[in-house]
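Below is one structure, written out as structure tokens; the observations come after it.
Every protein chain of the complex appears in place save one, which is left out.
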Amino acid sequence: MVQRVRAQAVIDAVVAKADEDGHGVAVAVVDAAGTLVAFARTDAALIGPVEVAQKKARTAALFGTDSIDLGRDAQPGGAIYSIEHTNGGLISFGGGIVLRDGDTVIGAVGVAGATLDADEDLARLGAATF
Amino acid sequence: MVQRVRAQAVIDAVVAKADEDGHGVAVAVVDAAGTLVAFARTDAALIGPVEVAQKKARTAALFGTDSIDLGRDAQPGGAIYSIEHTNGGLISFGGGIVLRDGDTVIGAVGVAGATLDADEDLARLGAATF
Amino acid sequence: MVQRVRAQAVIDAVVAKADEDGHGVAVAVVDAAGTLVAFARTDAALIGPVEVAQKKARTAALFGTDSIDLGRDAQPGGAIYSIEHTNGGLISFGGGIVLRDGDTVIGAVGVAGATLDADEDLARLGAATF
Partner (left out) sequence: MVQRVRAQAVIDAVVAKADEDGHGVAVAVVDAAGTLVAFARTDAALIGPVEVAQKKARTAALFGTDSIDLGRDAQPGGAIYSIEHTNGGLISFGGGIVLRDGDTVIGAVGVAGATLDADEDLARLGAATF
């Protein structure tokens, strides 16, 4: 279980860094079933990333795999091509990072709206505070 | 525009009161387009309210009408019966309250997971802090 | 968490009684997020109940309320009319029973395919073995 207070701490860390770096982002923390625990959108964020951040987190949680890794194998010709169309649609690029309690997957954080590299870095920063 | 900091203050007020009263709730703040700005689910909340809270907020924002008022007229035989099936599905009971800046609708807050009356009271409390 | 072995025991109990009574049924056990843990369809069952049983279980789990009770308030004019259109569609009649661990909702069992009364009785029988 991802407790609300810990989820909020992840959100706060990502938002603070994104604001500092001048990135508008959406940040989502979900539980192991991909259901939302906490979310924030910064004032500079666009609208598209609101869903993307949630899907990045959902992708990582549902398969216990950071979205950048799942995405590598979900490319055309890849070992699990077509998996991105399951579970309501997954995200096959970076920015979704698994949250673990020991070895157990208990949720994930997803960030979208900055550059692809910055989304990934911000999500990793968020996961590191967990 | 609903600024993130103000949205978070609404969430925090609702979460604090819900925890104090022993209610597990989901709380969503959306902008005038019904898009999520901030969200939290307390540790005692069930999963169903996660979507319901967002739809309550969305309902109130999209029509500038608290969900309990829209719901009254959306009953079978009511003046706007069937409107609840538009916009991806609306909620026709209490717990979604419009957020205004002067006379302008700028968003809404939705609460679900407690009793129907408590959801409405918590959403009003959240809106009052706005 | 609903462990697989316990979920299977619920399924087995319902299937045995349904076969004995000559009812073709679908039986689903889900976790607190409404995700399937175990499922069986008896040889005499029709196809429609396959989804209905899962939605009954999902309804009960997501709101911590037996589907017959949620359904009573979701009728036109009822206090939560329109809730049945959330969360991918809920079931507002009997046959979905909450599974608890102490006071905590950890899942639900859903039965469909017999008569409405028999579905409810079978689901209660399954929950009682839990």
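Order as written gives the chain letters A, B and C; numbering starts at 1 within each chain.
The definition used in the following text is that a contact is a pair of C-beta atoms (placed from the backbone, for glycine too) under 8 Å apart; a residue touches a chain by one contact, two chains touch by 3 or more.
Owing to the predicted nature of the structure, the values given are computational and were not obtained by experimental measurement.
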Contact list for the unshown chain, restricted to visible chains: A, C
Among C:10, C:38 or C:90, the residue in touch with the chain that has been omitted: C:38
Absent-chain contact - pick from A:22, A:76 or A:102: A:76
Sites on subunit C contacted by the missing partner chain, in the whole complex: 1, 3-4, 7-8, 15, 26, 33, 35-43, 47, 50
Hidden partner interface residues of subunit A, rising order: 32-34, 61-64, 76-77, 79-83, 85-87, 105
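The criterion applied here is as follows: only the chains that are shown with their structure count from here on.
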Centroid distance [mean C-alpha coordinates] between subunit C and subunit B, Å: 29
Inter-centroid spacing, subunit C versus subunit A (mean Cα positions, whole Å): 32
Centroid distance [mean C-alpha coordinates] between subunit B and subunit A, Å: 25
Residues of subunit C touching at least two other chains: 33
